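Accompanying notes for the structure given below.
All protein chains but one are shown at their positions in the complex.
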Amino acid sequence: MTTVTETHDDHHDHGPAKGLMRWVTTTNHKDIGTLYLIFALIMFMIGGAMAMVIRLELFQPGMQFIDPSFFNQMTTVHALVMIFGGVMPAFVGLANWMLPIMIGGPDMALPRMNNWSFWILPFAFAMLLGTFFMDGGAPASGWTIYPPLVLQGGNGFPFMIFAIHMMGISSVMGAINVIVTILNMRAPGMTLMKMPLFVWTWFITAYLLIAVMPVLAGGVTMLLTDKFYDTTFFNAAGGGDPVLFQHIFWFFGHPEVYILILPAFGVVSEIIPTFARKPLFGYSSMVYATSSIAFLSFIVWAHHMFTVGMPLQGELFFMYATMLIAVPTGVKVFNWVSTMWKGSMTFETPMLFAIGFVIMFTIGGFSGLMLAIAPADFQYHDTYFVVAHFHYVLVTGAIYAIMASAYYWLPKWTGNMYNERHGQIHFWISTVSVNVLFFPQHFLGLAGMPRRIPDYSIQFAEFNMWSSIGGFVFGLSQVFFCYIVYKTIKGGEKATDQVWEGANGLEWTLSSPPPYHSFTTAPVIK
Amino acid sequence: MSSENAYYIPHDAKWPIVGSVGLTLLLGGFANELNGSTSASSVMAVGFLVLVYMMFGWFGEVIAESETGTYRHVEDASFRMGMAWFIFSEVMFFAVFFGALFYIRVFSVPWLAGEGVGVSTNEFLWPNFEATWPTNGPGDVGGEYQKMGAWGLPAINTLLLLTSGVTCTWAHWGLIANKRKQLIVGLALTVLLGFAFVGLQALEYSHGYQELNLTLGSGVYGSTFYMLTGFHGFHVTVGAIMLTVMLFRSMKGHFTPENHFAFEASAWYWHFVDVVWLGLFIFVYWL
Partner (left out) sequence: MNKLKQIFASVAALTLMSGVAHAEYGLNMPVGVTETSRQVYDLHMLILWVCVAIGVVVFGAMIYSMVYHRKSQGAVASQFHESMTAELVWTVIPFIILVVMAIPATKVLIEMHDSSEADMTVKITGYQWKWHYEYIGEDLDFFSSLDAASNEARQVGSGIDPSTVADYLLNVDHPLVIPVGKKVRFLLTAEDVIHAWWVPDFGWKKDAIPGLINEAWVIVDEPGVYRGQCAELCGRDHGFMPIVVEVKSEADYATWLVAQKVAKQVAKLAAIEDLDPRELKRAGKKVYRANCIACHQKKGEGLPGVFPAINGSAVATGDINKHIDIVMNGKKGTTMAAYKDQLTDLELAAVVTYQRNSLGNKVGDAVQPAEIAALR
């Protein structure tokens, strides 16, 4: 099936078209990857700005700046923007840039559809963010959009639903493209078990995506009809059940969090060997562990719903299944540590972020495991302990992996080295501040502070203040990151083809930056 | 055109952005309409037309490329896998509605009636409710209604769809054996049966609304019934339109016994729709 040997068409040596239309009509995987990455960065800033509003209001007890319902809008849209606009598009951008190169192919398999996957997103987010200007404001029901609360929304409600539909369409098309590219575009000799782990993790992520995005689409469609067409899916009076929506949402939502983290696992599995100058330890068990995580992710969803009053057997099942995920995830962590063991390590910025990832993701994983213990979750649930958990896995997990890959591949993408000193500064400020930001939230949660509240009693004042200060510093250091990226695009020391001494893999055999069409002649895989 | 072994990469795709604009107008207009705006339906209409325009343009371009021999085995494989996984995503979309139906029938309704964890729910909130199916819930939402029987129109519709599956395959055999007439007749029959199905379903709906007082608002029975059959009906319509296009293309002499991905994709889609219907017939109408 994998018979791509050479790419050539009559436009081959033309560069890209010029001007704005180049970006609007492009079918080139690198252009589209760039678009995705820039889009994700902008969304990260917007979502981050909302987080700053949250942290500002929570800086002190008492209501200082905003109305409680605006606070809820901030929380809701912050999460939606970060997840659907920040992390997911960032990883799709990385996939677009790197997958064809890593498997020795010319481009993505379905280039026109690739363009559409991207160009739906700006419209979807315009719709979502537009709700701020409507009667009733933006959705304020949390990103989990539980009924009946979400049905109380104002005019923004149907726009949010349709924005989610559009994001879903985009993700499904993107995922199909990834799957087809991996199955059909590999260079001869690039067998599945020779693929770089980033490719593997994306392959599995893509399956998660096409399996769960339609489920979310169905769920929000039921919300829409419950509000506007008198259906009673989530209304007990009509024989439905508000909890049904939670099952649907988390059947999507739990695999979703692995959608956000599996590509991160892949990236880290590329970076650590490079800077340890040692092959990845346990390649095949990494592949099997990733697959097990993906499989398990479909049968653990109700750990988000321990407090809804499920039957005992249900709670036990979901508790056990959730705990099991620690095993394959542990395998990954141990393999990364073993890769570093007896290596010859250097600590350039990508490696720093990757190591930061391993340590802090594991901390987030531990708190996840604590949440999995159902009776204890009766205490943890819906407190800042949960908020701390998921920011450790999302910010110091997914976002750190994205930062690591940005530093790792920027020289390849732009042909310019970033400023190493700046990178190191960015890492250290971020790492110190992010822990000041999120670590105290564990204590807040344990001491009894619920999440999604704009104001709190005096006993929580201290840690909230620390958390906010950490948040502001972390935010500013991300502004610095934007500056570093900008400088690197504009110029800098020229990068070699290999870039990193210990780097292995097809992407390092191409020039920096690579030619417009990646492998016009398929490479030979040993 | 491209040399022997190249993978074809089109340039300057302008249709996607047209599609995005169309989609945004359609959905944005719809949202405004739901919010009670009176002028939004024209925005929706424009959006819909833009989408139709996009499809004509996009598919037209691909068809032209296909007919001029741009695609070879590799590209064809990409299309096939793409379509297969798209259908998989559609399966998951239906799965969530079936899942909701099962959850409601197996858990939610019995619990409201006092089984398992529902003892107090039933005792304190809905003391007179007993679990039956169909039901419009303890609140008797939407008032008296009657169940949609399985052995009238729905049974006929089952027959129609199953037959259309056969005629579709027959047409495919014709195409492979290069019997163009069999292809065209088979397709025409399939399309006819498909639209007949849609027509009968419309009849069934009007029967439900007018005579049975069975509406979307008839509690969970009405909700699951109309949403499941409605989305299915929509998919049948789309599938029938796809097959109609295939019919016209066949009449224009498109497709060869070796190279007819578009036809196969539509046929897969049609069979998928068929299988979903069997699920519906069993779980929505019959049991």
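Labels for the chains are A and B, by order of writing; each one numbers its residues from 1.
Just so it is clear, a contact is a pair of C-beta atoms (placed from the backbone, for glycine too) under 8 Å apart; a residue touches a chain by one contact, two chains touch by 3 or more.
Bear in mind that the values here come from a model prediction, so they are computed numbers and not experimental data.
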item: Residue among A:R22, A:K194, A:R277 or A:H422 that touches the chain left out of view; value: A:R277
item: Omitted-chain contact residue, chosen from A:M345, A:I489 or A:I525; value: A:M345
item: Residue among B:N32, B:S66, B:S89 or B:T121 touching the omitted chain; value: B:T121
item: Hidden partner chain, touching residue among A:P242, A:P263, A:P350 or A:P523; value: A:P242
item: Given A:A326, A:M417, A:L476 or A:L510, the one touching the chain that is not displayed; value: A:A326
item: Touch with the omitted chain, as defined above, among A:W23, A:F298, A:F443 or A:F480; value: A:F443
item: Residues from subunit B at the interface with the omitted partner, ascending; value: 111-112, 117-118, 120-121, 124-125
item: Touching residues on subunit A - with respect to the absent chain; value: 59-69, 72, 134-137, 140-142, 146, 148-149, 152, 154-155, 235-237, 241-243, 276-285, 307-309, 312, 315-316, 319-320, 323-324, 326-327, 330-331, 333-334, 337-347, 355, 358-359, 362-363, 366-367, 369-370, 373-376, 378-379, 381-383, 443, 446-448, 450, 452-463, 465-466, 469
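Keep in mind that, in the parts below, only the chains that are shown with their structure count from here on.
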item: Centroid distance [mean C-alpha coordinates] between subunit B and subunit A, Å; value: 31
item: Complex interface listing, subunit A residues touching subunit B; value: 1, 3-11, 17, 21, 24-28, 105-107, 109-113, 115-116, 119-120, 122-123, 126-127, 155, 158-159, 161-162, 165-166, 169, 172, 175-177, 179-180, 183-185, 210-215, 217-219, 221-222, 224-225, 228-233, 235-241, 243-244, 247-248, 251, 309-311, 517
item: Footprint of subunit A on subunit B - complex, ascending; value: 1-3, 5-17, 19-21, 23-24, 27-28, 30-31, 34-35, 58, 73-74, 77-79, 81-82, 85-86, 88-90, 92-93, 95-97, 99-100, 103-104, 107-109, 111-112, 116-117, 125-126, 135-139, 141-142, 215-217, 219-224, 226-227
